[in-house]
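Shown here: the complex without one of its protein chains, the others still in place.
Take a look at chain A:
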Amino acid sequence: MSVAAFAELLERLVFTPGRNAKLALLRDWFATQPDPERGIGLAALTEELVFSVAKPAMIRDLAAGRTDPVLLALSHDYVGDLAETVALIWPERQGVNAPPPLLSEVVEALEVTPKAELPTLIAGWLDTLDSSGRLALIKLITGGLRVGVSGRLARVALAEWSGQPVEALEELWHGIPPPYGPIFDWLEGRAPMPDPRDAPVFRPLMLAHPLEDKDLAALDPAAWRAEWKWDGIRVQLTAGPGGRRIWSRGGEDVSAAFPEILAAMDFHAVLDGELLVIRDGAVAPFADLQQRLNRKTAGPKLQKDHPAGVRLYDLLFDGGEDLRPLPFDARRARLEAWVERHAPPRMDLSAQIAFASVAQLGEVRDGARAASIEGLMLKRADSAYVAGRQKGLWWKWKRDPLSIDAVLMYAQRGHGKRSSFYSDYTFGLWRPDGEGGEELVPIGKAYSGYTDEELGWLDRWIRNHTTGRFGPVREVEKALVLEVIFDAAQLSGRHKSGVALRFPRIARIRTDKPASEADRLENLMAYVESREAVD
């Protein structure tokens, strides 16, 4: 199938908010497309295959050659996005009989065509496509599909479609390059499971469950180990003769964003740890780390101002030896010895916290107020390293959230099942308006924490107290107080209020409290742990 089929998939994915619906669309793609088209399409969606052969200027010039400049400018002004403008305005030629290109033809031609001939080649393709096809092609060759399909989501869809476990797919995925022929052969029963050999693949992570009170009561201190739960991002470091990679929690390759870590991985092992910004041994708040996330590269200044480090907490492979079947205590001993022996720069050991009783552990947890600590991790001493979220092996025990009483200011409708509900709430706190009065300043947005019943109540309240509309957003009477809980408050130059909340959610609707008695911005500022503004 051609670029046209891919364009339809792309269009549906762009407009589909729900995860399940996205999975259904991907399963349909795998089931109906031939090789190698389905693999190429998949790699393009997950951005494992990225072209940037054409610059936006080339696309603009192509369109300018076919249209009137004033009309092109008016259209660009209206549509906003250049790629979309060109896709829509491209005049269709009568009598073009050539079929639209296959994805594989596009990929092959882009590799062999000299640069000077690219505009003619691309214009020829555009002539064979309709507007969706043109948009797909332009986005593909300018390297910006951005449809919200993660590699993880794609692998879940493959697993659901084929019936094979997602962990197995995860583990060989990065060893087989696009268009993944051997993987599809295996999934369709034509060949055995491929062997990635020495390739630096991602090993599915062991995940933790939130600790509840009843679990806490049953906890035997002798059988459990505790560590801090750091507020960074989970990474897996893998290095060996096949290469080096830094994998995110979902198995995305984030190596390029952390060159200093990659450079320090001069070993043959697979490690589990927390990526953090660490300055002079002190872990910076999450907002600092955020400056390093979702980037393709990191320049020297960024590396200097926001130095990355990894706090190690598990050793999965030592050389070629798979340690995952060993109990936690044994792996921990191997990890400590390994760190001692290799002492890799920018990495240190996540310390274990000794405790004799659950009560004592509770005190430790409550005593932790640093922004970089979310709470505690509890790991069973005799547990192997198993993929996924198996209950009773690892617990996360977050510290109690902070709370503030804020005033509802704006509401927005949700997506999917919530598309008819005002379910996203922007709330604010009081501050002096500089003229002797008080004004509300928005401090955050939350879209969880409430019950279905509360959601229904809030939705009715919002519809009955709307004072203004901005597209999907409603402004409401500043009359409803919401108790908002959050994990931390951090300074931020990106927000009007100067402060950003970490994981805010709605705890309670305070109909008992008048809006004038809601909290003031200074109450929130008292929670801010780091006084140094980021960004």
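A few remarks follow.
Assume a contact is a pair of C-beta atoms (placed from the backbone, for glycine too) under 8 Å apart; a residue touches a chain by one contact, two chains touch by 3 or more; residues count from 1.
Simple rule for what comes next: contacts and distances are computed from a predicted model.
Selecting from "Phosphotriesterase", "Chemotaxis protein CheA", "Ligase-associated DNA damage response exonuclease" or "ABC-2 type transport system permease protein", the unshown chain of this assembly corresponds to "Ligase-associated DNA damage response exonuclease" (UniProt protein name). Checked against the full complex, the one of A:E170, A:E274 or A:D405 touching the unshown chain is A:E274. Only one of the listed residues, A:E37, A:E170 or A:D231, touches the absent chain: A:D231. Residue A:V14 is the one among A:V14, A:A168, A:L302 or A:A330 that touches the chain not shown. By the touch rule set out above, chain A reaches the unshown chain at residues 8, 12, 14-17, 21, 24-25, 28, 67-68, 70-71, 74-75, 78-81, 84-85, 88-89, 91-92, 130-131, 135, 207-208, 229-234, 249, 274, 286-287, 290, 374, 377, 394, 396, 409-410, 412-413, 415-417, 419-421, 426, 442, 444-445, 459, 463, 470-473, 475, 493-496, 500-503.
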